[in-house]
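Sharing a structure below in structure tokens format, with a few things to ask.
The complex appears here without one of its protein chains, the remainder shown in place.
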Amino acid sequence: MKISAEKQKEMLWTMLLSRRFEDELVELCKVEGKIPGMTILSTGQEAVGSGACAALEPEDVIITNHRSHNHLLAKGAEPNALMAEIYCKRTGCNKGKSGTLHLAVPEVNAPCTSTVVGAGPPIAVGQAFAQQYKGEQRVTACFFGDGAAAEGSVHEAMNLAALWRLPLIFICENNVYAGAQRHEEHTPVPNLAVRAAAYAMPGETVDGNDVLAVYLAVQEARERALAGEGPSLVECKTYRCRGHGETDPQHYQPREEICSWLEKCPIPRLRDDLIARGVLTAADYQEMEGRAESIVMEAVRFAEESPYPDPEEALEDVLA
Amino acid sequence: MKISAEKQKEMLWTMLLSRRFEDELVELCKVEGKIPGMTILSTGQEAVGSGACAALEPEDVIITNHRSHNHLLAKGAEPNALMAEIYCKRTGCNKGKSGTLHLAVPEVNAPCTSTVVGAGPPIAVGQAFAQQYKGEQRVTACFFGDGAAAEGSVHEAMNLAALWRLPLIFICENNVYAGAQRHEEHTPVPNLAVRAAAYAMPGETVDGNDVLAVYLAVQEARERALAGEGPSLVECKTYRCRGHGETDPQHYQPREEICSWLEKCPIPRLRDDLIARGVLTAADYQEMEGRAESIVMEAVRFAEESPYPDPEEALEDVLA
Amino acid sequence: MQKLGMGQAVNQALREEMHRDPNVFLAGEGVGVSIHLNPMFPTHGLLEEFGPGRIKDTPVSEAAIAGLAVGAAEAGLRPVVEIMFNPFFTLASDMIVNHAAKLRYLSGGKSAFPLVVRMKSGAGIGAGCQHSHNLEAWVAHCPGLKVVMPATSADAKGLLKSAIRDDNPVIFIEHMGLYFAPMPVPVDEYTTPIGQAEVKRPGTDVTVVTWSGMLGVAMAAAEKLAQEDVQVEIVDLRTLVPLDKETILASVAKTGRLVILHEATRTGGFGGEVAAVVMEEGFHHLKAPLRRVTGPDIPVPASPPLERFYIPGDEQLVAAIKEIL
Partner (left out) sequence: MQKLGMGQAVNQALREEMHRDPNVFLAGEGVGVSIHLNPMFPTHGLLEEFGPGRIKDTPVSEAAIAGLAVGAAEAGLRPVVEIMFNPFFTLASDMIVNHAAKLRYLSGGKSAFPLVVRMKSGAGIGAGCQHSHNLEAWVAHCPGLKVVMPATSADAKGLLKSAIRDDNPVIFIEHMGLYFAPMPVPVDEYTTPIGQAEVKRPGTDVTVVTWSGMLGVAMAAAEKLAQEDVQVEIVDLRTLVPLDKETILASVAKTGRLVILHEATRTGGFGGEVAAVVMEEGFHHLKAPLRRVTGPDIPVPASPPLERFYIPGDEQLVAAIKEIL
């Protein structure tokens, strides 16, 4: 295993933080009017964002989508500002303009999030192009869903990135569902990684609940990108354990399917592995849980106590 | 060879007619103001439309693009009405509303032509869906260029057609150029037929200057479609012997390249083959040439003598 | 009279037209199996009733969905396709604007494209500007399209039935806020003609021209002003294209004053068209300047106080009316 103990603990930590953060949102969403808009969570999929972001450096860029909380926390976004934005408060990272759906955290090089399905990849092309144009040693990683793979924009982006050998990593988070439609209702192709061949780029399908596998695949793709060998496609097979959003009753998701995937949860999986390998103790883990708890509670407190923006602030920030 | 003599002669004939028709357009375009708009020709590529349409039945539908004359003539479009439309006369098949670029000939099941690159495939999906929905025994064939393959709409159409197993044949006419850009400036993939695997459909690259090869590939795809096995992708490798349009000086196309492809011209190739195989005599061919000549001359006469539409006719045909 | 939300009214129209005409089919993202298990939503229960052959769930591919409609319509079917939220119309816009709207003309009148594109519009859901962005002005600026934007459940049902029977492409825009507001809908079969505005409240002092979700705001303002003895006449356009100029001009001829109310952003909104028509053909009736009450020129923000600020309210309308009385 070429992954340092530190890195492995970092991944466990960001998964745990993300889960605790979103579990809190599950509860908050039950309170009428507390969390505006559509709250969309990553529960059970945390290995994707946490594995990928661990393989990236701070200067690397990520472009994410509507299911962004885990990606952003794993990239280092400040939980208070994130939670306050999800609450739509003035102290949120986007002053309440975005809310939960389009969180932008340029401070950690997560500059734009689009909730238009499939819109991330073309924007990521632009980011990666800028990196290439300026001769920088950094890369862009773009998260998108299995549903997004059916959008024309994703095709255009992959073709252009491959053509220009841009330092770009396409990370397809295949969680079986897109809205209420299953993967096989979106495409006849079981593994989306085969699409890579359509652009002469490497494509790999990894176990998206195995954070170390995700890490290794993204790390390799990053090295190729930095070496000027162009983009890669990494498909991470995982599962959407909650509904599309928090108002989705999941009537179309078989109960057994959900249960079987809950058992494959990436957090205990890595935890048990690390404990078994002696990298982590049960006490370490408890400490982590406690830390996540207090960070999330502090974020909630911060968000709760923060003011809403004044109505007229709506007029600000349209133009530079 | 499982292709009847009749079929082979039909293909030679439609290629010849198309060439003669377009050679006349080359000359007409030199007369200022005679042919409005952008005149875009298929010279040297006739094996694609002629081979494909010969494999289709009259009830089958084609959707074509800006480079449509050969496709339409091969599908049986009436030359007088076509020429008159290219002249933008009232007697044209679209009353002068279209001109050369969006010729629509529903009479021969060529109901819409789009000059928006990549727009044909989604429309073809709709046509093929209607055929499936009504339980008809007919198929849709959609012509598009190598450049068009980079459009997102083509990806969406292929994915949907494959998912729903629509009776659709995607015919990619790869003539090396898209505008002034060569194939390798559009995509890193040498053979676009590999894209078929991205949708779990069969894909084949054929010699697009071999009309019999095109015929056979399309015939096979048609049979699959009729059998309910879904769409296919047939890539026909050919070459754009003239400029993108008639005002293009071809400064970026190497002379030797053009010359070498002119030598591979599909018309003499099939002619010589048919004569060698005793299917055709030199006299038969001369007769064909004469017939093409008189049909084209008649079409020009018809177009020349036809009136332009009255200005106010512009207001008609917007709504049903 | 039954009482239905607009989603239910749309649902009835779809149901009735699908029973009437086997060529009608539905396609879109989640029109069959939906994340909403809610009878207030437009396509609820249709999959069970008509089966997957006619209720087509699609991949997330707006261009292909629209292309499906264009091609199938030309081939004789009557597609009703859904673009989930108005901002995603951008992704379908080439197919609709350059194809659905133009291919008949380009064919010299030989082909027809009887299709309906349904989409949801409106702010107020806290989802922000990539879900809430009213773009009716775009489609209203495209010859070859009809544009329908009902404000009541009854109109939605009657107009959608007309849209499905129309031989032209019709853009049918539903305001999400109206899905949950039960309103009376006739029980017997009826259609509502496309291209006719309706005076939803008669008055003598000022004309308010509005459509879609803003009708309620106009009604509330009129109610308030009635208490001050100002009689507001409310013209609900219902159809933006073709525009019923007669009804607008007749009202302005009576009142001499005009306020246009729409939720879309101001600059370049369809209110401009109404203003121009009145200024061209009703100028001599006008006793006062025009007012437009619209969304401000900003993207729709997510935060509740900001979003409320965005959405035009009855107080703004009352103030605007008073300015020109």
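Each chain gets a letter, A, B and C, in the order it is written, and its residues are counted from 1.
Keep this in mind: a residue touches a chain if its C-beta (ideal position, glycine included) is under 8 Å from a C-beta of that chain, and two chains touch if they have at least 3 such contacts.
Small disclaimer: the values here were computed from a predicted structure and weren't measured.
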item: Residue in contact with the excluded chain [from B:T64, B:S114 or B:Q132]; value: B:S114
item: Among C:T43, C:Q130 or C:T192, the residue in touch with the chain that has been omitted; value: C:Q130
item: Option from A:G51, A:P79 or A:G92 whose C-beta touches the chain left out; value: A:G92
item: Omitted-chain contact residue, chosen from B:R20, B:H102 or B:R138; value: B:H102
item: Touch list for chain A against the chain that is not drawn; value: 61, 63, 92-98, 102, 104, 106, 111-114, 116, 119, 121-131, 133-134, 140, 152-153, 156-157, 159-160, 163-164, 316-320
item: Absent chain, residues of chain B that touch it; value: 33, 36-38, 88-89, 96-102, 114-118, 147-148, 150-153, 178-181, 185-187, 243-245, 247-249, 251-252, 308-315, 318
item: On chain C, residues whose C-beta touches the chain left out of the figure; value: 87-88, 90-91, 93-94, 97-98, 101-102, 105-106, 128-130, 133, 135, 137-138, 140-144, 241, 243, 260, 264-265, 267-276, 278-281, 283-284, 286, 288-292, 297-299, 301
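By definition in this document, only the chains that are shown with their structure count from here on.
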item: Contact graph of the chains (line, ring, star, complete, other); value: complete
item: Reference chain A; chain at largest CA-centroid distance; value: B
item: Centre distance in Å when chain A and chain B are each reduced to the mean of their C-alpha atoms; value: 45
item: Chain centre separation in whole Å, for chain C relative to chain B (CA means); value: 40
item: Chain C, residues touching no fewer than two other chains; value: 59, 61, 63-64
item: In chain A, residues with contacts to at least two other chains; value: 150-153, 185-187
